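Working notes for the structure below.
Note that one protein chain is taken out, while the other chains of the complex remain in position.
Let's turn to subunit A:
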């Protein structure tokens, strides 16, 4: 087990979950993408959803963010059963999704990206306008809280690194009232330093009481910030482990579904 004292880990186990999905099944024609997945997120925790490609992670996230409707199963928000008729419903319930590369527009400034679709305005009628000054102030302040000092609020997002872009997207979601933040492979395309920036962003967000769903197939990244770990394999949950009760090797094995990787690891000398 990788020791990591860098991050605070919440006492999440006692609080009630914000969102709970029970026995979710999703069929596409004769393909069973999800076959009974149970998952919940509590305020102030980072719950990692691990799984190899094709395990059903994307289908599950889309169900949680309201893009797909489950074939069977229940979705509970604050203990109340709900159903999402679309992504807007989920957003209104405080479930925000940050997609890896579909969140930001490189040619636009950080502020314009930050408030995209939710611009603050001043004035009335014909003179109702985008309140740039307030938007800039909020944006610079929110980014500073996340540890990024912008050259200026008019700096184009294209000039930011991949990690910083993720951070802008996360800061945006939190500013607009996200209670649960779904991060889809936020670190998979990033370098070492940028990854650590994103992980520390996750830590900051968690300390504000937001529940984070961290989707990854990288066990080390997950172990660095995760409080709980759920492994998906072939559309099913293989159980949820609490931090400290499971090692990287065990997680890795679960993700791969057992044998094959164990053999491989032998020949590679434990470098995966």
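The definition used in the following text is that a residue touches a chain if its C-beta (ideal position, glycine included) is under 8 Å from a C-beta of that chain, and two chains touch if they have at least 3 such contacts; residues count from 1.
Methods note: contacts and distances are computed from a predicted model.
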| item | value |
| --- | --- |
| Name of the absent chain as recorded in UniProt (options "Xylose transport system permease protein XylH", "NADH-quinone oxidoreductase subunit I", "Sarcosine oxidase subunit gamma" or "2-oxoisovalerate dehydrogenase subunit alpha") | "Xylose transport system permease protein XylH" |
| Residue among A:121, A:188 or A:245 touching the omitted chain | A:121 |
| Residue among A:138, A:156 or A:249 that touches the chain left out of view | A:156 |
| Touch with the omitted chain, as defined above, among A:59, A:91 or A:136 | A:91 |
| Subunit A residues that touch the omitted chain in the full complex | 88, 91, 97, 99, 102-108, 112, 115-119, 121, 128-130, 132, 147-149, 151, 156, 158-159, 172, 200, 203-204 |
